[in-house]
Structures are given as structure tokens and as C-alpha cells.
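Take a look at the structure set out below.
Coming up: chain A.
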Amino acid sequence: MSFALHVFSVVCISAGCLFFIAGTVGLLRFPDTLTRLHALTKADNLGLGLIVIGLLPQAGRLSSGIKLISVWVLVLFAGAMVSQMIGRIARRRAVDR
Partner candidate 1 sequence: MPAIPTPSEFVTPGAGLLVLALIVPVVGILAAIVAGRRHVERTALATIALGAVVMIAIAWQMRQSGRALVYWLGAWAPPLGVTLRADAASVVMLLVTVVVVAGIAVYARADFRTPDELSEARRPYVFWIMLLAVWCGLNAVFVASDLFTLYVALELLTFAAMPLVCLDGRAETLQAALRYLLFALAGSVLYLLGAVLVFGAYGTLDITQLGRVSDAQPATIVACVLMTTGLLAKTALFPLHLWLPPAHGGAPPAASAVLSALVVKGSFFIVIRIWFDALPTVPGYLAAQVLAGLGASAILFGSVIALRQQRLKLLIAYSTLAQIGYLFLMFPLAFDADVGGFVHGDALTGGLLQAMSHATAKAAMFMAAGLIYTTLGHDRLGEMAGVARLVPLSVLAFAVGGVALMGVLPSGAYLAKKLLLDAAEGSGQWWWAVTLQAGGFLTTSYVLLVIALTLGKPAAPLVARARIARSQEVAALALAICSFGLALAALGPLPGKLISNPLAPGALLSSAWLIGGGALLALAISRELPRLAFVDAFVAAARPLRRTLGGAGEVFVQIDQWLRRWPIAGLSMLALLLLFGVSIVAGR
Partner candidate 2 sequence: MNAVPVLDVGLVLLTLALAGWIIGARDTFAAVVGFVAYGIILALIWVRLHALDIALTEVALGSGLTGVLFLGAASRLRESEVAERAFVPGRALRVLAAVFSAGVAAAIAMAVLRLPDPAPTLAPLVAKNLDSTGLGNPVTGVLMAFRATDTLLEVVVLLLALVGAWSLAPDRLWGGYPGLRHYADPDGVLVYAARRLPPFGILLGLYLFYAGSDGPGGEFQAATVLAAMWLLVMLAGVRPAPAIGGRPLRAVLVVGAAVFLAVGIAGMFTAGAFLAYPEGYAKSLILTIEVVLTLSIAATLGLLMAGAPERSKDS
Partner candidate 3 sequence: MTETTLFGSCGALLVGLGLYGLIVHPQPLRKILSFNVLGGGVFLLFGVIARRGAAMGFGGDPVPQALVITGLVVSFAATALSVALLLRLHAVAGTASLSMPASDLPSGGASADATTKTPRDA
């Protein structure tokens, strides 16, 4: 059982890391603000989410698990908000130009 949980963690965290790498590459390589945002949010939402899911079996205590999930939820919230704001500014600049 515990072996299966370990495997689950490793798989999830590795997948999460992959999303982070992809997101970072996208951030560096994509041509404009909106596409870069697109890459970044994948890292934030999916990458972090997978890592949190992978860590949950290792958390040990319920309170730690709740904290992990809160971290993800807060990052989701902040990420969504900031991306929206950056996107708006990018669009306004595009219109101005």
C-alpha cells in the first residue's frame, strides 16, 4: 500500500515538474504577453496542482494536507487574478498601438 502511494507521489510530482519546465520554456520562448501568460498559467495551475496531489499522501497529518491544498487554492486565485490584470493591460496597449 505504502509502496503504491510512493509510486503515485513520484508520478504526480514528476508530471508536475514537467509542466513547470514546459511552462518556463514557454515563458522564455513565446513571442508575446498573452501566449506567455498561457504558458505560465499551465505551470501554476496544473504543475503545482499535480505536485500538491503528489505530496498529499506524504503529508501525514490532516492539517498538513489542508495547508497544502490551501496553498494550491490561493495560488490558483492569485494566478487567475494577476493573469487577468496583465492580460487587460496587454490588450489596452495593443489597442493604443
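Selection criteria: all candidates are chains of the complex that A comes from, given by their letters.
One rule holds for everything that comes next: a residue touches a chain if its C-beta (ideal position, glycine included) is under 8 Å from a C-beta of that chain, and two chains touch if they have at least 3 such contacts; residues count from 1.
Quantities reported herein were computed from a predicted structural model and do not represent experimental measurements.
The contact partner of chain A in this complex, picked from the candidates 1, 2 or 3, is 2. Only residues 74, 77, 80-81, 84-85, 88 of chain A touch candidate 2 when the two sit together in their complex.
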